[in-house]
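Notes follow the structure.
In this view, the complex is presented without one of its protein chains, the others remaining in place.
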Amino acid sequence: MKDTFGQSVSLTLTGESHGAGIVAVLSGMAPGIAVDEEFIADQLTKRRPAGAISTSRQEGDKFEILSGVFNGFTTGTPITILIRNENTKSKDYSEIAVTARPGHADYTAQCKYHGFQDYRGGGHFSGRITAGIVAAGAVCTSALARKGIKIGTHIAKCAGISDRAFCDIEAEIDILNEKIFAVLDESAGAKMEEAILAAKNEQDSVGGILETAITGVPAGVGEPYFDSIESQLAHILFSIPAVKGVEFGSGFAMADMRGSEANDAFRIGENGAVFTETNHNGGINGGISNGCPITFRCAIKPTPSISLEQRTIDFAKGENKDFVITGRHDPAIIHRARVVVDSAAAIVLCDILAQRYGTDWLR
Amino acid sequence: MKDTFGQSVSLTLTGESHGAGIVAVLSGMAPGIAVDEEFIADQLTKRRPAGAISTSRQEGDKFEILSGVFNGFTTGTPITILIRNENTKSKDYSEIAVTARPGHADYTAQCKYHGFQDYRGGGHFSGRITAGIVAAGAVCTSALARKGIKIGTHIAKCAGISDRAFCDIEAEIDILNEKIFAVLDESAGAKMEEAILAAKNEQDSVGGILETAITGVPAGVGEPYFDSIESQLAHILFSIPAVKGVEFGSGFAMADMRGSEANDAFRIGENGAVFTETNHNGGINGGISNGCPITFRCAIKPTPSISLEQRTIDFAKGENKDFVITGRHDPAIIHRARVVVDSAAAIVLCDILAQRYGTDWLR
Amino acid sequence: MKDTFGQSVSLTLTGESHGAGIVAVLSGMAPGIAVDEEFIADQLTKRRPAGAISTSRQEGDKFEILSGVFNGFTTGTPITILIRNENTKSKDYSEIAVTARPGHADYTAQCKYHGFQDYRGGGHFSGRITAGIVAAGAVCTSALARKGIKIGTHIAKCAGISDRAFCDIEAEIDILNEKIFAVLDESAGAKMEEAILAAKNEQDSVGGILETAITGVPAGVGEPYFDSIESQLAHILFSIPAVKGVEFGSGFAMADMRGSEANDAFRIGENGAVFTETNHNGGINGGISNGCPITFRCAIKPTPSISLEQRTIDFAKGENKDFVITGRHDPAIIHRARVVVDSAAAIVLCDILAQRYGTDWLR
Partner (left out) sequence: MKDTFGQSVSLTLTGESHGAGIVAVLSGMAPGIAVDEEFIADQLTKRRPAGAISTSRQEGDKFEILSGVFNGFTTGTPITILIRNENTKSKDYSEIAVTARPGHADYTAQCKYHGFQDYRGGGHFSGRITAGIVAAGAVCTSALARKGIKIGTHIAKCAGISDRAFCDIEAEIDILNEKIFAVLDESAGAKMEEAILAAKNEQDSVGGILETAITGVPAGVGEPYFDSIESQLAHILFSIPAVKGVEFGSGFAMADMRGSEANDAFRIGENGAVFTETNHNGGINGGISNGCPITFRCAIKPTPSISLEQRTIDFAKGENKDFVITGRHDPAIIHRARVVVDSAAAIVLCDILAQRYGTDWLR
């Protein structure tokens, strides 16, 4: 569905960059899950721009839970979270009512909405909408944590600079989740931040790759074909603006492997537990979890809003023109997209687990 | 939904490798679309194993249309296609009832279905089930062609050998659709086939990357967020066994670009039509088509069934063991997966277009 | 889905009686539909309690459109409407945390939500939530009106007193839509109001039947089987608290007819238009509209909140007890449910039409 995703647990997402605010409805969560408003705020902080490497638009991201939480716990009925917009400068955006910013959705919105779209700040297409995913995802993340399921993401690559790979996944997830700029190797992170600033100084932007690991998902969850874990995760991940690629396990690198390398050998550990010696399949066989960490990577394209002059069109006049985007922009969004990916994954996992084990399983 | 995908146009897919057969239900297609049984057969031929580079299991793939077609045209009510299994050798597969073939779904199926799964030949997880996608997709492909929408896929990479890139997409789609082993550069194709045979001789298998282009989709189709073209396509693509990565446009390569490179400049052509100078975004901005070719790539992992001895477990006994898969196997499936990807894309596109323009648009 | 209904156009509904408020998300409406806030307010007024025959809880029903409307028109992206609760007296409801009010959902909520439900004023089960249906439905009603589609409902029966039948449907819909207490025969209406007051004086409540007619729906809309107009309408109608029966056309009365009577004879009018001489089938054959008025009736049970002492249980203690509901209650809700039914029907119709003719048809 257009604005709602999920089956047993679902998210409905609405709002515009310069409208009243963002609303997220999280439906189907089990009753009795403690809702920690401080944790929601912390997660929103991870998405909020910070410092020189981000836009100067500062939103407090104050949120209000309008329904579904009573005495600090989920009721089991839909949870509605409102995040009002505060720091909007609509005057910055007036020209884009008729200008197709390259890499943005202005032109496609015009084709679809015939001029009725809210063009201010990208309107409904703005990355700001993802604050709703983060707020709702925080509730899911808490619920999963109580069941021993952890999610963490690092910036595997940014501006061509690579972070080191996961090593001790479970411990590193905890470390990453304490960070604002989530890298495993701080020196790589420092180089990334430098590269982001360099791009900013050149009025340009950079992209990167986010790598996510999920531990603690029981084996036997998911479905073959259309409800495969890959299908369900990829569906929501590709809903996040700027995500242009998703791969599970070794993903595109498997294209160059032979079967003898790509096949993860199953083994039984000393404790009797099944594991695989390698994890090229990202913890998923035939769409179903095998008990190993679920791993995936998302390609994040460079922020399309740059300050360099660009060639484009005025679609009202039907004319080519040169154009400079004014206003406040991010030279990179990958560090902010990180918690959006974590949150989206948390929502999908809650859905998959509730489908598999029923609506009470998460409480 | 588990076994049904799509909203206005949907596919329901059922069957097992060694059961009675495969059934595909294609629902929601407009009435009045000519159904060319010969074309369906041709498409099934592209998926069917052929020659030394494929398994020796030979299925005639005779299909029967059980409903939804009357006097050679779609009725508008659900189309049911049955492809019976013929050449099944169940005796080859008896040991896998308790053995987790590495890279396969035997172990996850056990965790999910508790021993009741049909383990013969991979059962419901078998790539054979994709014959249903191909048969249903053929009807969609014909319908799209009448509206000027074309889909074509080439083997961009196999066993480390790369095909050349698309150059004149529309013309090349037609050429590719005549081929069984779909490459743009025949000499690269010959090397790929050699490499597949080499892997086979070493009792191993290879993977690769499929690259797909779709032309003729009107601008303004798709949705932001959960019904983005990327989300809907990726959802069904990740349902295809062996697909472990999906990227749109330049995909993961965009991670290394700067915004000034990744942003596709909009231009107005001499005919007044809007186009982009580059197509790093794969014809999609904000989840919605911009009128340029929609392009994506799928990572296909190497066939997990190899003849080399492998380390694995007997999950009935809970013991490690060494294991050799007997029976008939493909040293590569990428050339066969090509038409599955085309067909899946055709089904999703019919759905997206029917959602956008109504149930009669395709007739 | 639990809290979202519809496919191309959908409604997500959240909130509790004594929480922050009610939120309705209307997704999938075409862009460019004028949104008349005064009309939304007028529709909410029809649902709001008024006079001696209703509860004394007075809510202003001030609403705020949080997204999806720009410069007075729908943008095409999701419309979010917030109606804050104002006049809540939570102290009235403290005992029901452990008491199963007969005819209410207190006990079933306890079984499902294990004590975490917001029990104040019925929480999420409160009829107050239907204000969200009305606000969203008003947008749909306006859109339908522009396409010549009208919806109207009268109180066909209340407290055993019957209104006269529809006679000139199209004109009478307009008349009904101006009324707060919607009857065709004012004298019958006066008797109903008397009967409601009589019940109130006896600390009791009454129910009734709502009859709805929809004109202007083109022939050929709907689907056989699961997306039949009956199925889609009944689905949302049975979501309205207090609706315990739905019948189309002559409905249950058809059970006593012979085929020769129940079969509506098709005729071609002087203008060449097809019509039926009778309309026992309620404008629907095989799930699809035939161009005649779509008619249906909803049974509304008497308000379960009455002031008489009732036998029930304390489900915390597991004991029988006698119980008197205090607080403010409606001796009847049928006159208020009327606009909820109209609104629900408007939402479903927009969905059915957008599915059939595409997402732009309503603009």
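By letter and in written order, the chains are A, B and C; residue numbering begins at 1 in each of them.
Note that in this section a contact is a pair of C-beta atoms (placed from the backbone, for glycine too) under 8 Å apart; a residue touches a chain by one contact, two chains touch by 3 or more.
What you see is a predicted model, and the numbers here were worked out from it, not measured in a lab.
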item	value
Omitted-chain contact residue, chosen from B:Met1, B:Ala52 or B:Ala273	B:Met1
Touch with the omitted chain, as defined above, among B:Thr77, B:Ser162 or B:Gln203	B:Thr77
Absent-chain interface as seen on chain A, which is shown	7-8, 77, 224, 355-361
Contact footprint on chain B, counting only the chain that is left out	1-4, 7, 10, 12-16, 19-23, 25, 27-28, 31-32, 64-68, 70, 73-80, 82, 112-114, 116-118, 123-124, 360, 363
Chain not shown, touching residues in chain C	1-5, 7, 13, 100, 102-105, 107-112, 124-125, 129, 157, 159-160, 199, 204-209, 218-228, 230-232, 234-239, 241, 243-252, 254-268, 272, 274, 276-277, 280-282, 284-291, 299-306, 308, 310-313, 315, 318-320
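Rule of thumb we're sticking to: only the chains that are shown with their structure count from here on.
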item	value
Degree value of the rotation bringing chain A onto chain C, based on Cα positions, nearest 5	180
Classification of the chain A:chain B interface as same or different, half of numbers criterion	same
Where chain B and chain C are represented by their mean Cα positions, the distance between them in whole Å	45
Centre-of-Cα separation between chain B and chain A, whole angstrom	26
Touching two or more other chains - residues of chain A	1-4, 7, 13, 112, 124
